[in-house]
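Structure incoming, see below.
Chains shown are a subset, placed as in the full complex.
Chain naming follows the written order as A and B, and within any one chain the residues start at number 1.
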Amino acid sequence: MLEVIDHGPIRELQIAHPPVNALRPQVLATLREALEAAPGEGARAIVVSGAPGFFSAGLDVPFMLEGGQAVAVATFEELFALRTALVMSEVPIAAAITGHSPAGGAVLAICCDYRVMAEGKYKIGLNEVQVGLPVSPVLHANLRRLVGPQNAERMCVEGRLLTPETAYEIGLVDRLVALEEVVPTALEWCEKLLTAPRRAMLRTRAIARADLVELYADPDRPGPEEFIEAWSNEETQTTMRALVARLKDKG
Amino acid sequence: MLEVIDHGPIRELQIAHPPVNALRPQVLATLREALEAAPGEGARAIVVSGAPGFFSAGLDVPFMLEGGQAVAVATFEELFALRTALVMSEVPIAAAITGHSPAGGAVLAICCDYRVMAEGKYKIGLNEVQVGLPVSPVLHANLRRLVGPQNAERMCVEGRLLTPETAYEIGLVDRLVALEEVVPTALEWCEKLLTAPRRAMLRTRAIARADLVELYADPDRPGPEEFIEAWSNEETQTTMRALVARLKDKG
């Protein structure tokens, strides 16, 4: 479910759950464990990438609906743990957004230091509200740092999926390149960071991200409970089941 | 002083105080009461609109100067209460900025969720400083959410009125359309929000606006006292009387 590719001191963690990199508990846990292990194994920067066409389609809704409450709980808990691992990483992380990145896919990208996205027909956004789920207050704080409070409010309340161009304009992604250049550009960004005096770079990174780290380190930070509860809500379940039925009809 | 027009579940509240929608206590109170009553009467979203050419010219300065201290006090108190009603509204509010929107006019628009403004020769901005009044710290916080701290500081300290194009560029308004499209576009924005699962949309809206609501709900929040005091100041009174004399000469 994950390919680990070392490029010198930069480790690429490629989400590999065909066909659309849907995020079920095992995928999330595998990525988190790899992130946590990487610095101890010599990685000085990390690239999280996806498959050509799909960075990640987000949470694995059909799997959650089939698996019942236990799978839903595990999914939300693992997503929360992975977000924390991304934000608290001791080394910089670039997201190589190799295609579509809705909902949970965008969540992962937003928790990285830097985002390179593929130009073209792909979409990115926090469309959770469209399927009956709110956006987490702490993730909303991540998003506000990137796009500002008004864009963050509009994106989340409207549940809009954005083109790469709009995402770049408002600051949701930092670079747009052709699909085949996404991973190389993310690697170059990491390489460039590694040329600076290391102690000063890591300390400056800690200062610049102190607000985020404080939010994620807060022991009173709300956990995934609200999302687990929202998932069980009839409004959400009805919306989800209709969505999955539509996807099956298409398939 | 207010036209109430229902468009299905969306209620339009049209400020109607000819010729320029100047805001005197009765206008402010009528709009506030209508806002507070709307959700209980079935409105699921609200559009606040003005007259073609003037969303609102701001506080009714000639009326305040004629009425003396009591009218000034009532005006500032009602403006504060209306701002609170706009920010704390349980349903989303779009401002349909149908023309000029200086000072108090901009204040109302800034307190809504979303702003659609007419293209053309109209002006919008917080030019309070030019007439001797500071900008309220809490309103300044609203403004910073839209345009960022540096733009907010520059706009308020310089007391600049902006073209619709500049207002759009810096994020003071969210959409620019032809005058006749302003109300329809604001209605469409509301309609679109109402298609999302309602519970999730309202919860996401609450999360995204929690910082603002916290400011407005703070019992220690500074009230209108500073503005009442600033109004009575000789510098302000002289500036205001000169302004009204110039307007009378023109008329």
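Annotations
Just so we're on the same page, a residue touches a chain if its C-beta (ideal position, glycine included) is under 8 Å from a C-beta of that chain, and two chains touch if they have at least 3 such contacts.
Please read all numbers here as calculations on a predicted model, not as lab measurements.
Every protein chain here shares one sequence; 2 sit in place, and the complete assembly counts 3 copies in total.
As a convention for this text, only the chains that are shown with their structure count from here on.
For the pair subunit A and subunit B, the distance between mean C-alpha positions equals 37 Å. Residues 128-137, 140, 148-154, 156-159, 230, 233, 235-236, 239 of subunit A are the ones that touch subunit B when the two sit in their complex. Residues of subunit B touching subunit A in their complex: 92, 113-114, 145-146, 148, 171, 174, 192-193, 196-201, 203-205, 207-211.
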